[in-house]
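Take a look at the following structure, please.
The excerpt is restricted to a subset of chains, each kept in its original location.
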Amino acid sequence: MKVSIIGVTGYSGIELVRLLLQHPKTEIVSIHSHSQNGKEIAEYLPHLKQLLDLPLEPINPDEIMKRAELVFFATPSGISKEIATAFVKADFPIIDLSGDFRLKADGQYEKWYKNSSAPFDFLQHAHYGLADFYSKPDSKLIANPGCYATGTLLSLAPLVEEGLIETDSIIVDAKSGLSGAGKNLSESSHFVNCNENMTLYKMNSHQHIPEIMQQLQKWDKTIPAIQFSTSLIPVTRGIFITTYARSKEKLTQKQIWDTYNQFYREKPFVRVQDQHVYPNLRQIVGSNYCDIGVAYNEVTNIITVVTVLDNLVKGAAGQAVHNLNHLAGWPETTGLNLVPIYP
Amino acid sequence: MKVSIIGVTGYSGIELVRLLLQHPKTEIVSIHSHSQNGKEIAEYLPHLKQLLDLPLEPINPDEIMKRAELVFFATPSGISKEIATAFVKADFPIIDLSGDFRLKADGQYEKWYKNSSAPFDFLQHAHYGLADFYSKPDSKLIANPGCYATGTLLSLAPLVEEGLIETDSIIVDAKSGLSGAGKNLSESSHFVNCNENMTLYKMNSHQHIPEIMQQLQKWDKTIPAIQFSTSLIPVTRGIFITTYARSKEKLTQKQIWDTYNQFYREKPFVRVQDQHVYPNLRQIVGSNYCDIGVAYNEVTNIITVVTVLDNLVKGAAGQAVHNLNHLAGWPETTGLNLVPIYP
Amino acid sequence: MKVSIIGVTGYSGIELVRLLLQHPKTEIVSIHSHSQNGKEIAEYLPHLKQLLDLPLEPINPDEIMKRAELVFFATPSGISKEIATAFVKADFPIIDLSGDFRLKADGQYEKWYKNSSAPFDFLQHAHYGLADFYSKPDSKLIANPGCYATGTLLSLAPLVEEGLIETDSIIVDAKSGLSGAGKNLSESSHFVNCNENMTLYKMNSHQHIPEIMQQLQKWDKTIPAIQFSTSLIPVTRGIFITTYARSKEKLTQKQIWDTYNQFYREKPFVRVQDQHVYPNLRQIVGSNYCDIGVAYNEVTNIITVVTVLDNLVKGAAGQAVHNLNHLAGWPETTGLNLVPIYP
């Protein structure tokens, strides 16, 4: 399948290139960028020398639709909602890695992204592509979930779907490496400010909260809200999420673990750890795995879920390829048997 | 005052040397180590060349008591409970940075440290030196609190003492740099395993939990338990603690912030941040400050407290000097006006 | 081709697993370790869960030769010289990633490795597999070059083969990440000692010096010696080598650059950078590339060569696979079109 990438110079776009170059069924036919047109990509990204000999082109939807069979948007939020229009109208397949098509409810995008949203019917038309939880999309417009949202939803799905927890007790303490904050230059991404540091950056105000709530409430309408904060840790890749919730009834460690194990048995990209084992970031970097460990405190009745994923793979480009596989009808692991880079 | 340090080659002992060399009222007269006797300390620790010209000596309590007026134990747990006996019997002033004299209740030390405890009457005799909360010790045997314990207690004190929270709702998500894990060689402290990684290492089983509970229950007997886990982040120094608790009643962000601000107004080493500002590690490294930010979520009713401190200063050697100042009757900030090393 | 790996739990062995799992023509049929026998590898290395379901087995050459068609040794130095005997005698194909078969001259191994060497005729029989410089091996016993040796030889080859430099003027300033120092626990690999630090660790005494000299003197007998030191930098992967040499005659920047460009035009894994551009570590991590930039100082007449490679890929497992491709007669890039992990 011939594919194009719009927004190839951001971290998610760069990672898409890596995954698609190693995918047996795709060919990248064009790459596009607002800001860097004209140059060969390897001039701009020297790691791609000899691997991708394509120029950065401006974004011309008609041209793209002639050459490619599907387009990825790896643009910052606010771009695809404008540019995707031509593709959507032509019913051309789109996988959008940004937040522009994730939120269904009126006004939510405006509230959390501080920007006007895509047209309401486009939002309704888009398929929220939480790739481990579906196999055939009902739309050719896939909204790829956010990185924190993916990790939080995979952490909570068994508890919420099985109705095990008090619905108002969810606390999510999420930590991310700096690639999650994007390529923009800012005080908060200056090496001297990040290195040897840890910083909480969005207290109950991260824009992934509404897509998490939207999906949780699909699973259980009675969940009222979650406590959600995000911190930066001094690593390049990886999300580490600790989730707390109170069990409705007394349980055992074994029961909780069995629940997760059973729930994810058929999901190739979710690896539930052995009992009393918690995953660390390094064991998933570079791969599409989401690894999960669970604990139950018999004194406090609190369930703790420890979840790790690579924000650029499972949290972005890897899930996008997973969604591509669903859309194309290929086996879901096609091109995604990536071995984590360890050490 | 002439002081000796036992266990000077561990990270807390090394930091004690730094602080005592810059303290206007102390002189280090001897340094002691089990493992490295005979050498000049600067051979072993080249950063001290020309700064401390003393040999590492074996531990001879009688000799120490002749030369010094006070002794610091900066030994791993399990050492001072044996060696301190001679000093305690002579009513010689001791500040013990290890966990050996912190727990009062019978059997607690055995349970959490997997080792026989100091004699029961010594444990009763020891003063738990949470230095911001007292000024005159009632004993010459000071048990310096643990690093996580200090941060957690300072995070929770205003909430617990003012009775603001549901007593069974406390969740502590603590992260530490590697110096907190000590000098021992282990898989978990190998650079390749720590770098670019984050690892949860003690789920509800850290040995600081009982001293936290002991102090919390002094403040409010009805607190039944806390949820407490610890993770390693790839930094050398610093503890970052996020604490969650549910407010008993609806409050406002401003009320919570006022409570903390008022509570710590007279404490020179606790700096409550401005509203909606959360501290980061780098702003306290090298200093004796504990910086605290607080948030209140009006939807979930959850109070979040973000607390940072330098585990080797406020969490160990700095608090030990603070306790020394109390013991000696000097102003509490003597020798502790350390400017954080930034950047 | 069915292959076995001896020494699979070290960093080079782990990386071999990653590369061989993604290689289209190989199947790992058994994995072997001295120290960890019996366990499933994923218990020991959780990143391999679901990717490699093999137990760690003891080392039984006869068994291995029955099941596999080739064996990799990824053991520390001193092991393969003992264990390889059975395989060599059976003329069974071996690729040895350790230093045991690299040095031809009598007494060199003893001098630099402080250990007795493999039998002299085995040493003569072994092929030093500098993979970019040959295509058909004359032996089934391949000695895979060292990581520093690979980078230094690729830095110097054009200058030495073209006779451009004063032969006594070579200075090599090499820096490596910690994975190059191996998995052993030591003071020098403790996170607290490596992080925020840089340390020179072998001044003119690194064991890769003799294999560099052996190869340089193959190219130009008159080279008497090199100045060579190695430092550790706080990264996990990557070698960064700065090489200095004095030009025999006045040249221009362009002439030097043309020489390199021409020399490496047909080598798929050496990427000469554009003029005035120097490579950084991140652009090669995870890949088999060696990237090189060159400068010429018209005032001092000094040529500077800046070379980067991933010590675990190009400096170990990747070059081993490259040697496998040569040995098997496959195209040399088979299984090695690895896209660098960036960011």
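Each chain carries a letter (A, B and C) given by its place in the written order, and its residues are counted from 1.
Everything that follows uses one rule, which is that a residue touches a chain if its C-beta (ideal position, glycine included) is under 8 Å from a C-beta of that chain, and two chains touch if they have at least 3 such contacts.
Worth saying up front: this structure is predicted, and the values here are computed from it rather than measured.
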item	value
Copy count of the single sequence across the entire complex, 3 present	4
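The working rule: only the chains that are shown with their structure count from here on.
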item	value
Interface sides of subunit A and subunit B: same vs different residues, half threshold	same
Centre-of-Cα separation between subunit C and subunit B, whole angstrom	46
Geometric centre distance via CA averages, subunit C-subunit A, whole Å	36
Approximate Å spacing (C-alpha centroids) for the pair subunit A, subunit B	39
Multi-partner residues of subunit A (at least 2 other chains)	196, 236-237, 282, 343
Residue numbers on subunit A that touch subunit B, as the complex places them	168, 171, 173, 175, 177, 192-193, 196-200, 203-204, 224-227, 229, 231, 233-238, 240, 242, 244, 276, 278, 280-282, 285, 293, 295, 297, 299-300, 302, 304, 306, 308, 343
Contacting residues of subunit A [partner subunit C, same complex]	11, 14, 17-18, 21-22, 43, 45-51, 179, 196, 236-237, 268, 271, 273, 277, 279, 282-284, 286-287, 291, 312, 337, 339-343
Subunit C-touching residues of subunit B, taken from the complex the two chains share	11, 178-179, 183, 185-187, 189-196, 234-236
